[in-house]
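Of the protein chains in this complex, one is absent; all others appear in place.
Up next is chain A:
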Amino acid sequence: MAVCVAVIAKENYPLFIKTIPTENELKFYYTVHTSLDVVEEKVSVVGKNNNELRELYLGLLYPTEDYKVYGYVTNTKVKFVIVVESSNTSLRDNEIRSMFRKLHNSYVDMLCNPFYTPGEPITSKTFENMVLSMM
């Protein structure tokens, strides 16, 4: 189960961050922010070899001693970041992939809401409930 889920817009400002409330939230905000650098790096590397399609799932961005950070970028440069506890070794790669897929699907559904303007902070209850189900 994720400890923190974040959605970041293409201009690199956060659209949505949700953390498990018992922890020090600011620490997660900082972790997500620093992970953006790693995301940029991964995205730019493939840019040189434009014949190959870059995969949306970026995988493990970097491990800290307590947490592992995973990234996912859509083709519109919207980034999803999931932070999980390192002690939670039972979470396998394809489980993380399926979490990102669910996030992406929910995000797309929310985008189809005519009352949501892309770039606005996310306030949709459906999206929030889906994220809470992952934490």
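By definition in this document, a residue touches a chain if its C-beta (ideal position, glycine included) is under 8 Å from a C-beta of that chain, and two chains touch if they have at least 3 such contacts; residues count from 1.
As a convention for this text, contacts and distances are computed from a predicted model.
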| item | value |
| --- | --- |
| UniProt protein name of the chain not shown, from "Enoyl reductase (ER) domain-containing protein", "Integrator complex subunit 4", "Translation initiation factor eIF2B subunit gamma" or "Trafficking protein particle complex subunit" | "Trafficking protein particle complex subunit" |
| Missing-chain contacts mapped onto chain A | 109-110, 112-116, 124-126 |
